[in-house]
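Excerpt of the complex: some chains, original placement.
Naming follows writing order (A, B and C), and every chain is counted from residue 1.
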Amino acid sequence: MLFKSITIRVRYNETDQMGIVNNANYPTYFEIGRTELFRDIGLAYCDLEKDNILLPVSELYVKYFRSAFYDDVLTVKTILNDMPVSRMKLEYEIANQHGELITTGYTQLAFLNGETKRPMRIPLKIKELLMPFF
Amino acid sequence: MLFKSITIRVRYNETDQMGIVNNANYPTYFEIGRTELFRDIGLAYCDLEKDNILLPVSELYVKYFRSAFYDDVLTVKTILNDMPVSRMKLEYEIANQHGELITTGYTQLAFLNGETKRPMRIPLKIKELLMPFF
Amino acid sequence: MLFKSITIRVRYNETDQMGIVNNANYPTYFEIGRTELFRDIGLAYCDLEKDNILLPVSELYVKYFRSAFYDDVLTVKTILNDMPVSRMKLEYEIANQHGELITTGYTQLAFLNGETKRPMRIPLKIKELLMPFF
């Protein structure tokens, strides 16, 4: 199992007129979370793209428990529970500075050949980086 | 059953460096879709907020089939299949100008009392507007 | 002189907790405005990029007169007053559905060679498309 926790301070323009963080920002928070988990194990999105590996999102789910507000400091925990085969399932938990659960969710990422745009199995390069954790 | 189709032209800043519409824009497209469905039946978000009724998203799911690109004209179809009781489930289908399916998904909206921030059953006002379609 | 007016309906997530359109959305409205002006004269951003011509923004100015609100229908007028030489200056006026002025502004776009990333004078292709208007 592999996980990574990061903090994000809510930006003013992420709120909407309901006075809360607009629902559409959480997929972005998830994206930041997994980017940092990848960075931690030495896997940079930029390098992947140079190697012609794309990781587009194929599925997204978010469950909203509480609202987050401007200036909240959110902890985004990104979890990889299983060694990926043809897709990578990442799970997320977002809590606020009081430890209250804000949202949970998951994304499925596909492994795509950047040239042919065809799906493939997990690239060896990624598999080797993940191996120590499973 | 109630549905509404609208078109959205992809904005330049909705793309990311993968050259496709970033995954986090679809929840916003869904939000635009349901807003227009609501408008069609005479239900304006603004008025709801004046009446102290909030409709926060409590659940979101997106399945990504194909990429959308800058300048694509997307058709967002928003569907309400059942008369809501304590939550409103809306389903979405997004296709491009070639009729190809881009994403599908759904959102659950909660009915919230704007003052107490407590959940409630569907407000009578909304029920009456929806009645003719079910 | 060349100009183009388009309408944009304010999206819910473009508002912030002040209850108004967040200031950072206007540069995006400007971008949509100039894209549509370009389209009108047969100039598509996508084609430019295929021809290795980039048009990055080199300067941006916005003056805010009034707030815009959720659901407002904004008219974005984009104006090209002079035939560009080494940069293209576009001016913008945004008004709401009551004819009230919301913002004005301008952008300077550079002409950039997509390969060398070096600035260049206006590409012939663009000059020819603009010629009839000046």
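Operating definition for what follows: a contact is a pair of C-beta atoms (placed from the backbone, for glycine too) under 8 Å apart; a residue touches a chain by one contact, two chains touch by 3 or more.
Just so you know, these numbers come straight off a predicted model, no measurement behind them.
The complex is a homo-oligomer: 3 chains are shown here, and the full assembly described by the structure file contains 4 identical copies.
Going forward, only the chains that are shown with their structure count from here on.
Overlaying chain A onto chain B using CA atoms gives a rotation of 180 degrees, to the nearest 5. Residues touching across the chain A-chain C interface largely coincide between the two copies, over half of the numbers being common to both. Distance between chain B and chain C, defined via averaged C-alpha coordinates, is recorded as 28 Å.
Distance between chain A and chain B, defined via averaged C-alpha coordinates, is recorded as 23 Å. Once the centre of each chain is set as its mean CA position, chain A and chain C turn out to be 33 Å apart.
Shared interface positions of chain B, defined as residues touching 2 or more other chains, are 28, 31.
Partner chain C is touched in their complex by these residues of chain A: 12-13, 15-17, 19-20, 22, 24, 70. Across the interface of their complex, chain C is touched by residues 11-13, 28, 31-32, 35, 44-46, 70-71 of chain B. Touching chain A in their complex are the following residues of chain B: 17-18, 20, 23-28, 31, 49, 54, 56-64, 67, 105, 107.
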